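So that we are looking at the same thing, I have put the structure below in structure tokens.
A single protein chain has been omitted; all remaining protein chains appear in their positions.
Letters A and B mark the chains as written, and numbering starts fresh at 1 in each.
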Amino acid sequence: MAAYLLKRVGLSIVTLFLLSIVVFYAGQVLPGDPGRFILGPLAAHSAVLTLDRQLGVERPLVDQYWTWISGFVHGNMGTSYEYQAPVEPYITSAAVQSLKLASVAFVIVVPLSILGGVVAALKAGGPIDRIISIGGLSGSTLPEFVSGIILLEIFAVAFHVLPATATSPMGSSVVTQLDHLILPAIPLVLVLFGYVSRMARAGTIEALASDYARTAALKGLRRSVVIRRHVLRNALLPTITVIATQMGYLIGGLVVVETLFNYQGIGSLVLGAVNSKDFPMLEAGVLLIGVVYMLATLLADISYSLLNPRIRLGGGE
Amino acid sequence: MIPGRLSDTVGVIPPTEMRVLEAAGPKSPRTVSQQLLRSPTFLIGAAIVVFWIVCAVFGNSFAPHNPLAQQLLATNATLSGAHLFGTDQLGRDVLSRVIVGAHNILVIAPMATLLGTALGTALGLVMGYFGGTVDAVVGRLVETVLALPVIIVAVLFVRALGPSIPTLVVVIGFVFAPLIARTVRAAVLVERDLDYVAAAHLRGDKAPHIMFVEILPNVLPPILVEFTVRIGYAIFTVATLSFLGLGPPPPTPDWGADIAANYSVISAGYWWETLFPALAIASLVVAVNLIADGVESVLAQ
Partner (left out) sequence: MTAPAAPIEHAQPVTSPGDALVVDHVDVTYRVRGHDRLAVRDVSFRVGRGESFGLVGESGSGKSTLALGIERYLPRNGRVSAGSISVNGCDVLAMGPEALRELRAKTVSMVYQEPGTALNPSIRVGRQVAEVFEVAGLHSSEAFERAEAMLAKVQISDPGRVMRRYPHQLSGGMAQRVVVAMALASDPSLLILDEPTTALDATVEAEVLDLVAGLRSELDSSVLFISHNLAVIAKMCERVGVLYAGELVEEGPARHVFDHPRHPYTVGLLRCIPRGGLRKDHGRLDTIPGFLPSPGAQRVGCIFASRCALADDRCRSEAPPMTDLGDGRRVSCFHHDEAAGLPRSTPVDLALPQRSGPPESVVRLGSVSKTFTTRGERVQALVDVDLELHRGETLGLVGESGSGKTTLARALLGLIVPDPGSSIELNGEPVAADVRGRNREELKTLQIVFQNPDSALNRRHSVRRLIGRAVTKLAGLSGEARRLRVIELVESVRMEERHLVLRPSQLSGGLKQRVAIARAFGGEPRVVVCDEPTSALDVSVQAAILNLLVDLQVAEQVTYLFISHDLRVVGYLSDRIAVMYLGRLMEVGSAEIVFTGPHHPYTEALVSSVPTIDGVPPTRIRLSGEIPSTASPPPGCVFHTRCPRVLDGGICERAEPPLVEVEPGHLMRCHIGVEELRRLQAPAADNH
């Protein structure tokens, strides 16, 4: 198993490396002249050239890439064009904010979708199953801003039950912060629910139809015992991997939800950077997102291989 | 096989006799369409989609008002006889904008999905069939693209290239291709190990023939299901992009853009300007999923 994990970590690093190159290229090369961006269209040409030289635009790309990436690893993420200040504090605080929101969504969706998928599988073919399946699928393809708008209108505007923004006032208690985060978390939950519950359902159905489930039932075990002891652990194993890959959708959803609910998280930060062409900020944000996603998948792979005896212990006698 | 429910007296695995009874081969297109037309989920979904298609194509002719016409004296007007869905901040009739707004989404999403499916299928075939180094290398590239959320990649490229219908189609299509390639690759891997592929090698058939004439027809069912599901996600992406300001430029009626333009006034109590476009999107999404569900259950039998 150690060999397998080592290989997985190695592959992740390779992908991360490729990712950083792509992000760097998109950020540095595509848009053109950074000096011009900073100083604006009316600045003197000579001033632009001076700034460019200062920024090191003349140097070979590989050099620029290396400076950037080594700086990044040491915590120096460059200087924002827009704020003329180090990118790092913006990114860190935004990351923390997003982490709070994502955690709330995560804590709600994981148990809910697993439960939904298992129940749908146990009642497969029946009305409950169809509702959960179609509902889940619809929820996951419903854009977050759509569900967000509808939720806002109902809970925040019509009934004033929950606050309309995600940002709680400075120094609020944990409870207040949570209160503000519930409404924005729901669209995220909806998007993730569909796919995860579908995987849980498929895994459970396959486990129910397996030979070992039959053996267990024919041993005389009670149905609930068969499900609890034999079916579930095999059914939910693949679902773990799926949860990790959903990180991508979760983060993408953050962009929309944070915009809609006025929340200074990494999503709205990146979007702002795109719109204001603040490339250092953009590169740092996107790379961070990529790192988080890779970590999540790696974690999922590790837990899967720990839990699956076939991989944990290798082959037979 | 209808998945069975586990109970004390009900088994789930069918014995050999049942498998012989239930054995059915690939269905003819005619049986498939017949069965689809009998499925209520499919029909409801299809009806809604057809309605929106009609709006997209003919909307301008039957919308009650000109969707671009601003009436600065009647801005933010609530629901009334003249304006069934009220007016927005510029006094434009919301109902007409909703009707005509179907156009963008219904043009971009299917085309993008088609492009993505074609590309993804080709990619998946190549990766699955050749395996080895090709698979590993292309696989790494695919993983790289997938490491970033779809929305962020789409945002980056549309911002860089400028929002327009062709750009959106191409960007979304390219972003979907790796996801579809993954599914196709998995299906191809299964087929590749079957003996008819070995038999083709023993006849001297070359790789292109084997990929497209032998293997492709057998992986069409999952591709079809993937296609119908992806259209839902394409709608999702187009709407989100236009909400984020990267859709076709104003004043073109567009559901996502209209919501973005008008959501700041929700707290002022002007709920209709955003709710109706939101419901329109929701109805389309649900309809497409009903269709996808219908297709999947018919093909799975």
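Here is the rule we use: a contact is a pair of C-beta atoms (placed from the backbone, for glycine too) under 8 Å apart; a residue touches a chain by one contact, two chains touch by 3 or more.
Please read all numbers here as calculations on a predicted model, not as lab measurements.
Colleague: Can you say which of B:Ala69, B:Ala82 or B:Leu194 touches the chain missing from this structure?
Modeller: Checking the options B:Ala69, B:Ala82 or B:Leu194, the one contacting the hidden chain is B:Leu194.
Colleague: Which residue among A:Pro60, A:Gly75 or A:Pro309 touches the omitted chain?
Modeller: The single option touching the absent chain is A:Pro309.
Colleague: State which residues belonging to subunit B touch the missing partner chain.
Modeller: So the residues of subunit B touching the unseen chain are 2, 4-5, 7-18, 20-26, 194-196, 198-199, 201-205, 214, 217-218.
Colleague: List every residue of subunit A that touches the chain not included in the displayed model.
Modeller: Within subunit A, the residues touching the omitted chain are 3, 210-212, 214-222, 229-230, 233-234, 237, 307-310, 313-317.
Definition applied: only the chains that are shown with their structure count from here on.
Colleague: Can you work out the whole-Å distance between the CA centroids of subunit A and subunit B?
Modeller: For subunit A versus subunit B, the centre distance works out to 21 Å.
Colleague: Okay, in this complex, where on subunit B does subunit A touch?
Modeller: The contact residues of subunit B facing subunit A are 1-8, 11-13, 41, 140-141, 143-144, 146-152, 155-156, 159-160, 229, 232-233, 235-236, 239-240, 243-245, 256, 259-260, 263, 266-267, 269, 271, 274-275, 278-279, 281-282, 285-286, 288-290, 292-293.
Colleague: Please name which positions on subunit A make contact with subunit B in the complex.
Modeller: Its residues touching subunit B are 11, 14-16, 18-19, 22, 26, 30-31, 121-125, 130, 133-134, 137-138, 141-147, 149-150, 152-153, 156-158, 164, 205, 208-209, 211, 213-214, 217, 222-223, 226-227, 231, 248-249, 251-253, 255-256, 259-260, 270-271, 274-275, 282, 286, 289-290, 293-294.
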